[in-house]
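Shown next, in structure tokens, is the structure this report addresses.
Complex shown without one protein chain; remaining protein chains in place.
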């Protein structure tokens, strides 16, 4: 169910957005439509091997596709139908390669300053130094890439991309090898940069937290196919299909069918014996849906609790419980449904009897935290 | 404050633990002591460039150090004092290199089967196939590494390390390029493998969630120096120093001094005007401490709330609020302290007025969620 | 290999095995005719030959080359071999050789005219064999000396590695003239080249010698003897050589 | 001009002229994928297959002022090529072509594509990419080519002898001089010349190699 972001035939030349529309028949197979406005950070998310790097490489002009139309910064970069293909150099892309692709024989400083255009030597040196400082690389300017750790290399690659004053920023998992603390510092630097720059930015990442913290919109890709594009909040809170929900890392997914619906609630039947009540909807009874239960909608309940207007109560036994710092991650084996439920509980709310595998447990599921994905709509 | 895990002079030959003790004077500077029992998964955590990869490479026998003593599987692998240095091949290490180091001219299948020892050709093929299946690589067996995506390469590297039936497992950020869904599958496979294998395992990662989910114990390294080793829960919930707390990604750290302490509580003075009350402790008044406030100890409060026996109440204004799916991450500018406070709130507890920057906000801080780190103890 | 035949004393075999002959470059044009006649008259197998400059052949023989017979225009090299005890018999003078001027085009000048021609045509070049080691090169220098053409201005005199090469320079136009052994040009039909004999008094004539080497076996002796016959001399005379 | 001077001048000129040619050809053969590639690669080697004297002979035919090709060449160079130093250089360039191409092609084909891509993305033009990224990384290939060409030109003898004509001071190289001495049984001179040639070229090779090692920094 790809989004129709195909660049219109007559495009406003003052539209500086990045429009991408790609098809490839041979491996890697592609069928991608996406759009990113200037100043917007678009997160490109998808499983390993889904074609994210290929898309970035095609935008940069490094990879050929059977059919492609790419517009950026008011110019057409690629239009295979018109045999239009702007040279890589003229696209002015700032790119972090997944494997960094540093210049192995150049020092860290030269790696960055080589990518800076149209400045004097002294200016380049200064810009490079400032970016290396912002990526916590000060002191290592004279090193060759071979003498750096993985995370240090990645930061040089990031500095090189950011320093080039590009017309579009393509970041391929730019923080994957960097520790949390440095990562937060880099997030801040990226945020600062965004304030000054009005260019489209595309970020490939596997970290949903990173998406939420950095990106405005989000594009999901699976087997070379774009599945959904929208604002981060929209996509995460209302995935269009079960596949998307899974891609986003949602674990509490239950196959169900609408059994009843009126102005106060909708009822969903799970595997025959269990019924969950959700917010009112316009789903016709009998519709097959996938229920997505937000982890935050789940809380511990008393054994004696019963369903009420706000909550459903489910009973089961603890299958396992893992301490995650000041929270516990609990997997519950429900009595009535074969699938298990996963959620987190702050440590202080949990008594030790809860944590042992096999101990009985009851959970509240807030009605407003239940999302029904219509299976018949999705591909 | 390095842990004394120096292998004892007379070592029990039946002790199959991995003992590591390394010193290096020239770059990269090292001063590392660590230990990992058979069947234990030790997480090696530290900022980028702190020497994690160097330690793994030294254990594997790929890097030389000035002074080193490594024992594993009841054998001495390295003892520089006795000019004892077992060859790489004889150490039988299963290693995932940070940059994968796949054999570029061999197919995916050959990459894995080459690392399998002492089996017939058919057996090797079968073992390789089974590991490739467990790493979700089925269907790509005939590809060369150059035809794989980053995450696919990483999974081949993982399959190669796991398939080799090693005497110690060294994993250098083995999941960094893999999506959440596949990562969860790999976690499960690793857990399964652990049940059958009684060998020490060392995992380098930047993901605290991963540590909590996979590791038993944890070793913190900073600038080549081991800072703390202990069980994951111990290290995360009671870091020994402010530096460690920072490394672990803790953000709510406040400099304070003990102003008062009795059998019901300890009082801490923050920057003069604000006082926080914590659980009783044996800290003498006047002791300089760093207060670590667990995010889960922070919750929203009414404007009219006041300190009570369980909670401290602080007032401030929202500096920014970021939606993280069904939670919001809130940064609060406190009235009385110059540092800001970060915490997460489930979306349904938050009214829209709370989210706007500048709106007044009050927070509860649970006493039991305040940890005081004695600054005078830490280095 | 040819090497082992030297030890082979069997008469029958000797008739079958060819003689191994070292031939100096100056015999190159002459040899096929001699060999043909030898094979035809005696019924012996065609001798195995190795061509090289006299200098190289001598070096090789000095260091154990399995040659049985050595023919050269360089008497000094034969003396050198004799001195080293490599020869089996006294050297034998086969024939005397003369010099000719090979001239590109018609109207070949005499050597004395060549001087004036060179004055007129600055780019005119003459090639000779290297006088440092080739006997015909030495003879050519003597002839040039006697014609008052020595020393020639720099770049006018080309010294080729051997006489063949000197002639080649003239053939392909790299040089305008070459002073070469008559044997090379006597039976040489090239329309572009005019051949003019040089006054035999103006240089010391070159004597072609033959010597049997230590390794010589029956077939080599047979060949050596045949080369001393009048029939052989007749063939040599056909190439412009004269009786010694 | 001493034969040593002629030899070293010839070796240096040949190296200087061949390096860019070898770099272009080697780069093309390393990067391009086309049908007749094996043919081109094999053809480049052919100057090695014929004996030098025979190549010399054919070059003489081609360069001879009497021939059509030779007159064209003579017009182009302003003088006939035979028996002159420029002629030696041209002949030497032709004979040494394989040594210029092979190491360059090898060096180029070990250059990872991704690093060049990063250069393009960074806005470096083809020339800048070559200058900043390719050149410093094929250093070993250049060095290999240069030393092979240099050494082989010093020792080359057949082509030089034929095309140059052994004219003292302009086309007599040390190789020819040594050969002449050997032919004339002047073994002592030949020995001294050989020794001097070996020592001088060893010194030259060492200087080049040590300098470039230092420059490349062995990083």
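Should a chain be cited, it is by its letter among A, B, C and D, assigned in written order, with residues numbered from 1 in that chain.
Rule of thumb we're sticking to: a residue touches a chain if its C-beta (ideal position, glycine included) is under 8 Å from a C-beta of that chain, and two chains touch if they have at least 3 such contacts.
It should be emphasised that the depicted structure is a prediction, and the values quoted were computed from it without experimental measurement.
Put simply, the hidden chain is in touch with B, C, D once you look at the whole complex. When the missing chain is restored to the complex, the residue among B:29, B:114 or B:253 that touches it is B:114.
Touching the missing chain, out of C:17, C:164, C:211 or C:224, is residue C:164.
When the omitted chain is restored, the residue from B:67, B:103 or B:187 that touches it is B:103. For subunit B, the list of residues touching the undisplayed chain reads 60-62, 87-89, 92-93, 95, 97, 99, 101-106, 114-115, 117, 144, 146-147, 160, 164. Interface residues of subunit C with the unshown chain, by the touch rule above, are 1-3, 20, 25, 28-29, 48-52, 56, 59-60, 62-67, 162, 164-165, 167-168, 171, 184, 188.
By the touch definition given at the top, subunit D reaches the unshown chain through residues 33, 37-39, 41-43, 45-46, 48-54, 57-58, 98-99, 102-103, 105-107, 109-110, 140-141, 144, 147-148, 151-152, 154-158, 175-176, 178-179, 182, 190, 194, 197-198, 201-202, 205-206, 209-210, 213, 218.
Assume only the chains that are shown with their structure count from here on.
Subunit C and subunit D have CA centres that are 36 Å apart.
Rounded to whole angstrom, the centroid-to-centroid distance between subunit B and subunit C, based on C-alpha atoms, equals 91 Å. Those residues of subunit C in touch with two or more other chains do not exist in this structure.
Pairwise chain contacts in this structure: A-B, A-D, C-D.
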